[in-house]
Structure formats: C-alpha cells, structure tokens
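Every protein chain but one is kept in place in this view of the complex.
In order of appearance the chains are A, B, C, D and E, and numbering begins at 1 in each one.
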Amino acid sequence: MLHFFFLFSLLLTSTHVLAQDFCVADLEGVFTPSGYACKPESKVTSDDFVFSGLGAAGNTSNIIQAAVSPAFTAQYPAVNGLGISAARLDLAPGGVVPMHTHPGATELLYVVHGRITAGFVSSSNAVYVETLTRGDIMVFPQGLLHFQISASKRPSLAIVSFNSPLPGLQILDFALFANDLPSSLVEKTTFLDDAQVKKLKGVLGGTG
Amino acid sequence: MLHFFFLFSLLLTSTHVLAQDFCVADLEGVFTPSGYACKPESKVTSDDFVFSGLGAAGNTSNIIQAAVSPAFTAQYPAVNGLGISAARLDLAPGGVVPMHTHPGATELLYVVHGRITAGFVSSSNAVYVETLTRGDIMVFPQGLLHFQISASKRPSLAIVSFNSPLPGLQILDFALFANDLPSSLVEKTTFLDDAQVKKLKGVLGGTG
Amino acid sequence: MLHFFFLFSLLLTSTHVLAQDFCVADLEGVFTPSGYACKPESKVTSDDFVFSGLGAAGNTSNIIQAAVSPAFTAQYPAVNGLGISAARLDLAPGGVVPMHTHPGATELLYVVHGRITAGFVSSSNAVYVETLTRGDIMVFPQGLLHFQISASKRPSLAIVSFNSPLPGLQILDFALFANDLPSSLVEKTTFLDDAQVKKLKGVLGGTG
Amino acid sequence: MLHFFFLFSLLLTSTHVLAQDFCVADLEGVFTPSGYACKPESKVTSDDFVFSGLGAAGNTSNIIQAAVSPAFTAQYPAVNGLGISAARLDLAPGGVVPMHTHPGATELLYVVHGRITAGFVSSSNAVYVETLTRGDIMVFPQGLLHFQISASKRPSLAIVSFNSPLPGLQILDFALFANDLPSSLVEKTTFLDDAQVKKLKGVLGGTG
Amino acid sequence: MLHFFFLFSLLLTSTHVLAQDFCVADLEGVFTPSGYACKPESKVTSDDFVFSGLGAAGNTSNIIQAAVSPAFTAQYPAVNGLGISAARLDLAPGGVVPMHTHPGATELLYVVHGRITAGFVSSSNAVYVETLTRGDIMVFPQGLLHFQISASKRPSLAIVSFNSPLPGLQILDFALFANDLPSSLVEKTTFLDDAQVKKLKGVLGGTG
Partner (left out) sequence: MLHFFFLFSLLLTSTHVLAQDFCVADLEGVFTPSGYACKPESKVTSDDFVFSGLGAAGNTSNIIQAAVSPAFTAQYPAVNGLGISAARLDLAPGGVVPMHTHPGATELLYVVHGRITAGFVSSSNAVYVETLTRGDIMVFPQGLLHFQISASKRPSLAIVSFNSPLPGLQILDFALFANDLPSSLVEKTTFLDDAQVKKLKGVLGGTG
C-alpha cells in the first residue's frame, strides 16, 4: 500500500498559496475600479455561487409589459471579479425592452420560450434586426443601442449574459426624459420637438 | 421646418471612421492571439449575429447520457473578438458531464428545465457542490475542475455562457486516457493503479 | 579611451529581438480583433507618427454648425495597437455635437478656445452638465450618452482624446432616424410619436 | 395620453443595479493595483468631472524654460479607473522637456500654439524626430525615451493625453543624477565620465 | 557652469504625481479582484523587491520526492499588481510533480540542473512531452493539465515563472481525493472504479 502521508507536506505548502480563483464581493466593503473587496474565503460557501433570483418571472404588469431582473454584482456577489453576469428578461405579449445600451459589456441573449424581435444599430449606422424563436441566441456588441420586443401572443422569456459583472444599463428614454436634463438641452442635442420632449418628460417624471 | 440636409456632411465624415463594434470571424482567414481576421463589414448581415444551433437537443444516447453543443467561434463566428460565447447542455436522467476545465473562461450556467447537481473544486481544494433547479444560475471560476450531473428522472437542459469566444474544454478522462500519453506517465503523475489506467485507456481508445 | 567596439556584439543580438513598440497600421492588410496588421518596421518613418489633419477647422456651415474631425486608425494609422486616438471638434456659435456615445472608449475633452456646455448621463440616470472655458478638461466615461454645444458667440475649438484607436461613434439621431430601422420599431422602443419619428426620418433620409 | 407610470417599476429595479460607469478616486481611501477606492456615487457632482488646472500656463522661469502640469489621478480624481489622463506642456523659447519615459502609458501630444521639435527612440534604436506646428499631433509609444523642445521664438503650448490615469514620469537626468544612486554605479552602467556624473549630481542635488 | 536650481521646480511638481510603478502588497490590507491594497510607498524599501526563499532546496523527503516552493504574492508581496511570480521546483531522483493546472497563469520552466521529463495535454487532447536538460526552457499554456518528473539519478532543480502574481495551483489528486467530494460523485464524473477512489481517498485523507 502506498503511504501518501508525506504528500501532505506539499499540500500544506500549497494551502499557504493564496489563489485568486474567485472574489465573492463584500458589498459592504471597499469598491474599486476592479470591483468590490473580497469576502474572506473562509466565509464563502457553496450557496454564494448559486443565485435563484432569475427563477421567478418579473412583473410585466406595467406599461412596457416587460421586466428585466438582473444578476449583477449587487444581486449576485459571486460574479465580482469574474468577468461575467446575467439577467432574466420577461416579455408579455406586446412587451418591449426599450432602446438601451450596456456601456460596459457585450450581451448574449438566449430565448428560453416565446418569440422575440431584437436588433441593434452599429457605429456605422447599420441596422441588424432578427426575430428569434426558442433556442436561438443573438449577440449585441458592447455599447451599441439595441432593443427587444415580443413577437408572440404568449409570454416570452430570455436569459441574457454579459462579459462583465457590472455591465451597466442606460435606457434611452430614462437618460433623456426621466431626470433634470433641461428640455432645451434635450431638444438641441436630439432635434426632438419641444412638445415631444415635454410630453415624455411629463410621463417619465423628468423636470427642466 | 428644419433642414437637416447639412447634417449629412457630419455623417459622411463619420462613415469614414472605422469602428470596431464587432469582428465576425472569417474562419478561412488568419488566426492570431486575439482571434480570427474579420469578415468585411459589407458582407456582414443580421443572420451572422443569430445562431440557432442550440435550439435542438443534443444526442444523449451515449454512455454519459449527456451532450454538450458549443456556440464558440467555430460554430458562431459573430462572437470572435467579443469576449463571450455559449453552449447547450443536455442531460438525460443519469446523465453526466464529466470532470473538466475551461482553461480560458469563467462559465455561468442557467438551468432551463430539470434538476442538475453541479460543483467545482477550488485551488485551495475546497468543494462547492449544489443541486440546481429550474431558473437557478451557478458560476464556475476560470480554469477550475467542475462537473454537472442529472438530478432528475427527466431530461434536464442548461445553457452555459463563457466570457471568451474560445473558452477551451479539457475533459479530464480524455486528457488522461484517450491519447498516447504513456500509461506509466499517467500512473506516476496521478497515482492511479496500472489496472485502472489500462482499463480506461482501453475503453477510451488511448494507447501507450 | 574606452573601446566600446565590442559592445556592438550585444547590440547586434538586440536587433534580432523584435519589439512591439508600435504597430503602424497597414490599412490594406488584415483586420483582427486587436487591430490592423503592422506595416513593416523598415517602412515606418517619422512622418507616420505625425498627423496634421486636426490643424484645420472642420466645416461648420451645416445645420448643426459643428464639425468633428477624427484622428482614429483610418486617418492616423500610427495609433493602431497603441490604445489612444484623438479628434478635433469645431463649434460655431449655436453649434451642437448631438447626443452620442463612443461604445469603445472613454473621452477626454480639452477646450482650446471658446466656451462649451457639455454633459453626460450615467447608467443610474444622473446628469452631469458643465460649461467649460478655455483650458478646461472634462471626461466622458465609456459608452455613456453625452453632448457638447457652443456657449459662445464666437467659434469654439476643442480637442478630444480617446483611450482606444477605434473608439466608435454612435450618434443617437442617426442611429434612430437615418437608416432603415422601421418607424414602428423606433416608436415602440423609444415611445416617440409617429409624427416625430417620421419628421426626423424625413430630414435625415431614413426609410421604413 | 400614455401612462408611463408603470415604467418606473423597471426604473426602480434598474437603480438597484450598481453600474461602474466611473470611479472618482477617494484619494484618502485604499490604493490598489487597479487604482483608488471610489468616492460614493451620491457624493459625486458635475464638478468632479471638470478640471481647470490646465488652464493657466505653468511657470517656465526655470533653467529648462519649460513646465509640465499634470492632470493625473492625484490632481484630477475623476480619471481613476477610466484609463485616461492629460497634462499641459508650456515651453518658453529655448524651453526643453528633457529626455524621459512614461512607464505606464502611450502619450499623444497636440500643439495648441507655437512650434515644437519632438522625438522618440525605439527599442530597435531608431530615431523618430519631427518639428510640429499648431494643430499637429504626435504619438509616443509606451515606455520609450522621448523629448520635446521649443522650435519657436515665442511660447509654445501643447496638451498631452495618456491612456492611463497614472502614466508615471521618469526623467532621465533625475533618475541618474538627482538621488543617492552612487556615482560609481552611474558611471559603470552609463559609461559617462566621472567628471560628467559628478557635475550633474552637483547641480541636481544628487549624492553618492 | 549651469545652474539647474530651477529644474527643481519641475521636479517638485513631478513628485506630486503619484505613479503606479509598483504596489507592494499590504497582506493585512484589503483584497480585491486586482490584488491587495498597496503598502505606502514611503515604507517600501529595496528589501521588498528581493526574495531569498527560493535559494534553499525544498524538502523532497516525501512520497512524491518533490517540493514546490512558491514566490507568489503571499510569500513575495512585491509582485502584487505586477503580473509575474515564480516558484522553485526540487525533484529528487524518482520525484514527481503530479498532474496539475494553474487556473490563472501560463508557466515557463527553466532547468537549473538535472534532467526533467515534462508534459502537458491540450484542449484538443494532444500530448506534448519532452525531456529537458540543464538550460532548457519549456512553456505550459494557462489552465492545461501538466506534470514534471525526474529523469535523472541525481537531484534536479527548476525555476518556474508565471505571468500572474496569483497563478493558483490545482493538483488533480488533491482536487479529487483529498477533500469531502463524495466518492460517488468522483466516480460518476471520472469513471474511476470505486475501489480506486476509496484507496486514494484513504491515503490522501479525503472523506465521503
């Protein structure tokens, strides 16, 4: 029989070697350009690596009839420093994920069920639109305007993943109409009519 | 009425600005450390960004009762240079995705349906195992040994994404037993018994 | 007197060491995710590293009374692979650089002369607007919507730099109204009125 | 009239998503390999993104008749984590920015007014020197020795940008002669004469 | 004689410029995805940059007759943030560094003395094995299974370097047999026989 007892001397040396396999975020800790400080490895459990928050449908009883449920660092601290994250996208019939960008990540969408028309516009102004069915995937390059809308009479579900734990999310209408960016500036920089801007500022709660 | 005609002068200047929004792979082209040469943008269509190959179940009528269908650069050239990719994982009841690593990417798994027991082992030798149900996600940090097995009496389906278009896939048993790595080297470096190595070399078609 | 003759033996060895100090783009060559293939070092001259195209004012006799002159890889091949580029921004009185993003880079603006009101909107929808005078700099984080407008009765000039040789440029109005993205999709995903969309499609030459 | 009230449910979800659009440095906070800890987003204002310190000419009443005014993280905390920074370069007639390197960034120089002779030496020992006039830009690849000298009878002004918030600055003469690096080591490793080394150590305040 | 006195005005400005030349780890400080917080530069001395722990042979009086002595961040804090580290590898005659991976780095091995048979297996299952003698170097790409064994009747010594300060180290046998990963899971995911698994779990102290 082999005596591997001595092998442990190597093992012991190894355990002194701190590896950076993962860095589960300490959301109360320091936040840096590379992400959050790490929770001590001794406090990390299997549960940290699993997130069940995408299991339930988001509430689509709203005007856009859509819901986006993120699993970014704030919701799922295990992805801190790992360069990946996800979100769940629910679309009721007629649902719309409005025109938006992710400033910090490329997105890959997978249709779990239903039928979704999705598209993005490139820097050179070309339009890429496709209608996706169950099992299709589509990629949306980093930082480009894109959207998803229901193309089904039944609920649609998609799971999207990002190559960053903090992809960001800039929804065009919110950026233009739901804050205190003065209407005059919006109009000058978008060529939208005053009435249009004021109308959308009104419904979205923007001021100025 | 506004005359935006002159705006086009800006537009024209802009179209001379080559952006690198995406780089759909020319699989017949040059391969470099950053990926494949790009297909000319003029030949890129919406269809390039959609991949339907994950829509159909893989064939699980094999001994592991599992199938992995990749959407890496080779299958889905649009992800070239975009830092993301995906794969479909089908598990029949009793199915197993054997112990493996992805040398080049972190993996994020989403359970579409069924029930899957998954786990990984860290550099400091800790084990993180969980049983996942529909809608759960789990993250497997880059380069670490991990596995997935069916925990259901019905077929299970998961979609995994990676933060690289070329994550790589090193299946432990194939690396050890399905090539010409001499049995004596396998035995010395894994402490497996000669009979065990020869048996698995036999069934996996390895030599030496 | 020292005889450094033999030092040349070291020098000679060194010249066989290919360094990657720079990679002036061969714009006719292969394009990859990391940029263009490099022009042979033997053909690179001092002139390659200098670009004079930002010396002359762009033509602001257009409806936006503004002009953007880029020095990206296409205009200035020396920046290929070096992670930096620049552009010149001319604003006549009343001039506007419309709402836009750079999907691939952070921008730093320096006001050479004049007075410019500039701003950006963050992912969490906050607005950061400032009026800049000669010598001021302002930073616009990667991928976020931003704009610049003249705040002077005289011409204003700014030089912007980017931390990528290919920052991209997505002008909101062009992305929405100057291509064949169907009006119905624009309306559904932006909540703009049909009349507004059709009007801007009209002046910007969009179809659909 | 549209009721977008419900859209806010999506907005509210979104605001829980921490994005990493920017990370204004907390200069009193932790310093890590990726930069400083971030100031809380709630304390960030528009003013943080603007820096006026490059607006005034540096004092060139010194022996080199030149002044470099940096806008790196220490002066301009907004660039922390954003991969960009800037500096102002004033050259009186006869002014010289001595031979130096930036170990951590590529530099791009823009001549605001005046006339500047600038150059760098590559790893393969080639010399690239050019005389630049108003509006010219020149790029200096990361880590290479370079210099700028006045080529005008009037003051010259240049703005330089870097693709790092912490480019570093190693001035050759200071590195060799303005510290306690022993003269004997300087002489052995540079082949400069003892008298030359001692003379420059003397005027630059070096010891040893 | 030159009066360089005024040069100091430039110098003084420069010393206010914090560079990030290095970031010696404060091992008691915050740990982030980019590494440890930096020790204040004022407390950094020459000694921090030198590590003598690889000077003495590791103890090879163990069953594998091999010892690996790391100089990773934990042992050698100067490499924090610098993207490099090293280790010493001692092999007695018959010594074996068992099959393992480094999830976070490529390894380059240099044979100081002796004779070593080393190899790795690629993602596409190809085997690359070579016997190395004094002065040879061999590279092991990131994340792939590899091993080293003595090919000499005398002690062998190798120095390995990694392109990360935290390369990680996952030893196959420890990952499978030296923890509480249930035997049934090991067997299902590796196809090893129950007796084999139990035997190795026994000698390596694993449970389950």
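Convention: a contact is a pair of C-beta atoms (placed from the backbone, for glycine too) under 8 Å apart; a residue touches a chain by one contact, two chains touch by 3 or more.
Keep in mind that what you see is a predicted model, and the values were worked out from it rather than measured.
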From B:Val50, B:Ile171 or B:Val186, residue that would touch the chain that is not displayed: B:Ile171
From C:Gln65, C:Asn80 or C:Ser161, residue that would touch the chain that is not displayed: C:Asn80
Interface with the undisplayed chain - residues on chain E: 2, 4, 11, 14-15, 17, 19, 21-22, 41, 45-47, 49-52, 54-56, 71, 76, 78-79, 82-86, 88, 106-108, 110, 112, 119-120, 122-126, 128-130, 132-144, 159, 161-163, 191
Positions on chain B where the hidden chain makes contact: 30-35, 58-59, 61-64, 66-70, 72-75, 103-104, 166-169, 171, 173-174, 178, 200, 203-205
Touching residues on chain D - with respect to the absent chain: 96-99, 101-104, 117, 119, 121-123, 125-127, 129, 141-145, 147, 149, 168-170, 172-176, 178-181, 185, 188-193, 196, 199-200
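The definition used in the following text is that only the chains that are shown with their structure count from here on.
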Contact-richer chain pair (by C-beta pairs counted) among B-C and A-C: A-C
Distance from chain E to chain B - Cα centre to Cα centre, in angstrom: 26
Between chain D and chain C, distance of the C-alpha-averaged centres to the nearest whole Å: 20
Residue numbers of chain B (touch at least two other chains): 2, 4, 11, 14, 17, 19, 21, 119, 122-123, 125-126, 129, 141-144, 191
